[in-house]
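Remarks on the structure that follows.
Missing here: one protein chain of the complex. Every other protein chain is in place.
Labels run A, B and C following the written order; every chain starts at residue 1.
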């Protein structure tokens, strides 16, 4: 049997029971690899339940920094009886299966194409530690120790991490380090070079950080000066607000008074949450909320109000697997249409698609400038994978010279200096954006009556067709203005001659780049465009026009972004071929590679049949 | 000045104040023309307000039965001071302007291209009648009398209508008839043949009826055996439920007990309304609700539940002008996208597009068969124009041999006879539709746990990717099955050689047919397809493929049905050219004619430039 | 994930009057946290159904979303269940009940599901007096989303995170009484003896019976600083009274000494015997009931037991005067007026 051999490029999977405290041990492991300077990204695959069900932690290690999911598992740490067989079965040939040998493997476990490594974690743990609570936690630490040996992971990094972690209570560090040693020693004793996977120190991590997308968005909102949030708990968006609260506690307390320079209101539901955001934004504060699918559906009516009454609104949608309650702890990119065209009537919303924590932070801040500049809802389209998992990301940066763009707002002075009569919905600049005033600005000028009913340029109610039409058409002018303001796409023209390109967005990015690199190896340079916002700019359309076929890669069933490309920019459907993964798990490089292979073959076929010109 | 001359083909407009009791008089007028056997259709153009604001009643008379709006007004009865000038200005050259001469016209009213007819309605009324309440009503009856003379309308039809109307209280008939005579005589005396418009008795109405679409849908629901409705008031959908209640009082009371064979629950909001429908349908009753735009937005989450848990759901959307509260008393077809893709995640709903009361009645009944057969939401897409205005419609019919199709439901016997294990989401027939059971059916078999979370074929919760995928793909199989069940399109191939076709739906139909007829007159036979349902059948796609260019006519801004054509059937956007009217008033034949003219000119241009093949 | 319960458990069990064993009322194995109050509440429901001898398949189980709303999967596996969406159980239950008035409806919800997002539907199901056994498993927090305070969390109470809740709480029982509930009780998942008769009484009641079951969340809100912890509740619990629930059939057998108890006859003929004692509270007058709750609250005590009952009141079907036959049992003959009637209607439209 040939064992899988690899340095700094493999996949480790931990199979645990949720609520059993495995998280800290698993994080310790991933963090250690990161600290060894080797690019790494862990993904939690957890159940919609609090305790007792299977949960997996998949760690991708890749020297070149391809940190999307690859597909397949090289080494499994299987400590969950419920899924033992599945974990055993799913391991790649040549892989390594580590299990708790305190209990024998059932007889029907007889694969001969893998290396089985039994370590009596429970036994080692119970022999050493008495406190039952501690036992549960330390059992997990022991397998990290074993892995350190098996993967040649610098042991000191682990011990340093532990000491750092328990700075405040060093007494707790001891048993943890002891546990690491137990695992390390046992492995060394019984499985000397059984494993051909190893971590070699590197410098590929640079000044990168390991961070989850939700924290980055919450932090971005703090930096952007958000002061009001109404929110309602829902997985996987809750931690966006938790992060906002955490960082506010740190940065938003008035020294003198101990009072908060922020208002965080846990609302009674999502309708109230978005209502609070709209009310606060209308009143001149920067406000936002975060939710997931079901919340998006409930916010539809009020999003339509914000679109039509033109009220800045920042909303974060951390997408999960729909429809309905679906799989609350699985990822997807399936709210694209629901967000782009939220609410009844003719409505369109601006969408931002971050792909890593750094972009989460940036978009988390930019969204407020955009919302106030465009006076319309801006929806940040994150997802469970990006939001709740730690990702290797470039360090965050903030330009201290940056000033908030509060958009077109008239001060008392402005009002006094106005020559002509001011109208809330009067487009004086021709960009479709009108000047607003905050309540209380001026004793006699600038007051107006905001309404979701149709209004004339001075915001009075009207049923006059021509006036209604003019307003609706102005909103389209504003839509065009938006194209010039939202973040542009990331285009990579690897081979101008190649008429095949791929288009993708958000968390699909990383696995796609790995797939592209594989084709490069084979000598095929595929051009790519990463969409970062909707509406789409000219670059996006040009890229599509410059190619004969575009593979649109998405993590939903109905090719939702493809729909937007056709609807908004009249791109021919036949030109856009979909690659869709929507099983709830982050898309893998293997999946994308296969699909592209097949589609290219089909293309070639067509080419031969001379139907090349069909697009 | 040349007066407009026409027999049985013109447009009369009444300008009134709402809440002033003009409705009955205006209806009397329209009904009389109908009873003269001349095709007629009146449209109310009313404000979102209860009393004191301008309201118009536009009556289209057309011998050939083109009863969409034409555009332009030939004769105006202007009895609303607030809009007097507007009404005066908007009248077509050669037209007739009838006003209440009890008060002189202002001096700045000096058009010399129209015939001004002053009749002192108020004076005539006050001289004759003392009761102030009666006065208000009869003043309006007087102008109907005058019109009778001016338009040569058989006076006996009016008097008969009155006597019929007041059968129960004949004493009230007298003053009404007196009022008619007053108006008639005055006109005869002072304006002998001043007017060159006239109604000539005809037989073009056949056995048609004059009915509003909402009543027809409510009646359809009664015939289909709907027994439960949860609803929340909203213009323009309220009268659907009012009709359902009215007809239920008539047909659904148990003689023996005086109890109702129906449960009509006024809900606290739209979320509750659709929840009630879903709960009742789940439990084996036929249930439905009706709403308009804002309600659709609020129902999004629960519609997603019905889609994913596969619960029959009948919903009527009587569309009004959005976005947000928009223009509540104006029409539009702008909820198409919101309904087709309601809710977050990958969801699709079946839509039905009726174009007249007969279809409202039929779809109002068929929707229940479809919902139970397909176990999914069926949304009837009506609009304010169809729902709240009277339309000339073929008589309603019901086949007494027709049996309700309750879809795949297992009885206790079925369960006992089952060979293999039953699963709620087990697709045994391969059509994507599974067998359901009603609660309480069998003591030990057929119970299951319905959920909006992802489920396996036996409706147990699962996070297993492959099972989730299989379920989502089966829903697409069901979607294909739907194509074979929903009402097919109405295709008219007038000239197989012509490569230009028009595609439309709902209330856009009538004005479009008139426009098409105008082109026929000019020798250009345009092919047409009327969409009656979504998803689209093969005929729809074939029709599009058989033509070089398709003009898609809609009453919304964003060409929403066009989006569905591209998304669901990969129709090339360049092939679909939009004709969009979304000013809140029903689309007119004039508007469509102009647009088609322009587009054809452009086409020709392209043709010359030899770019014909671009599509 | 839901696991089927291995059926070899309890080989031979005593049967109830309807001929069912207790096992016939069980459901799938719970996936809730070990020790979760909801599992005890579930056991109480199973026990009540067993003792009452309801036919499992004549019960419909409705719920919203939350750990509590998962429990219908863990009892009465022979009944149809509907785990809907967050906060909308009342409307779904209303529709179901309108469709078939002959089934018994049990609606399970949580304090988040009811007092926050579900407040509107809760209030209006009460106002219509829907014939529903509405059980709220109240742990003062959002368990499934990891323990945020809910609207029933008492002011000052702190869960796992240790941050005292700054808002005053909503007392769902007081609110239910205010909104016209006709049977209101409060139980504690830690006191099955009291809970079971409360649930049985609720089943016998015609109209909306609301039971607020204090059901501790051991994972997020069972701290010493929480007023919804097992310990706190045990130490602060008071009861309005003890009572027996006597089903119609057993009425003849039951004997009560004159004056020793107050008797309430339920809609279905069953009787509730409230044992009199000095501490006994009157539970048949709305305001007194609210007063009872407030006075105990003022003393820092948590009042449980049957809090208010009014058996003679119209439920939704009575209010809307609907047929006594289940609407879902009506056929074309009952429902379709036929073509002749339609032609008359056409006539009226000419």
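By our rule, contacts are C-beta pairs under 8 Å (C-beta built on N, C-alpha and C of every residue); 3 or more make two chains touch, one makes a residue touch a chain.
Please read these numbers as outputs of a predicted model, since none were measured by experiment.
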Contact set of the excluded chain (shown chains only): A, B, C
From B:170, B:206, B:233 or B:484, residue that would touch the chain that is not displayed: B:233
Given C:43, C:123 or C:307, the one touching the chain that is not displayed: C:123
Which of A:172, A:395 or A:601 contacts the chain that the document leaves out: A:395
Contacting the left-out chain in the complete assembly, out of B:102, B:266, B:570 or B:590: B:266
Where the unshown chain meets chain A, residue by residue: 34-35, 207-211, 219, 222-225, 227-228, 230, 247, 250-252, 254, 257-265, 267-269, 271-285, 287, 301-302, 305, 395-400, 403-404, 437-444, 447-453, 460-463
Missing-chain contacts mapped onto chain C: 116-120, 123-124, 127-128, 151, 166-168, 170, 174-175, 178-180, 286-287, 290-291, 294, 319-320
Missing-chain contacts mapped onto chain B: 19, 47-53, 232-235, 238, 266, 268-270, 294, 324-325
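The working rule: only the chains that are shown with their structure count from here on.
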Whole-Å gap between the CA centroids of chain A and chain B: 44
Cα-centroid distance, chain A relative to chain C, in whole angstrom: 40
Multi-partner residues of chain A (each touching 2 or more other chains): 47-48, 294, 324-325
Multi-chain contact residues (two or more partners), chain C: 1, 65, 85
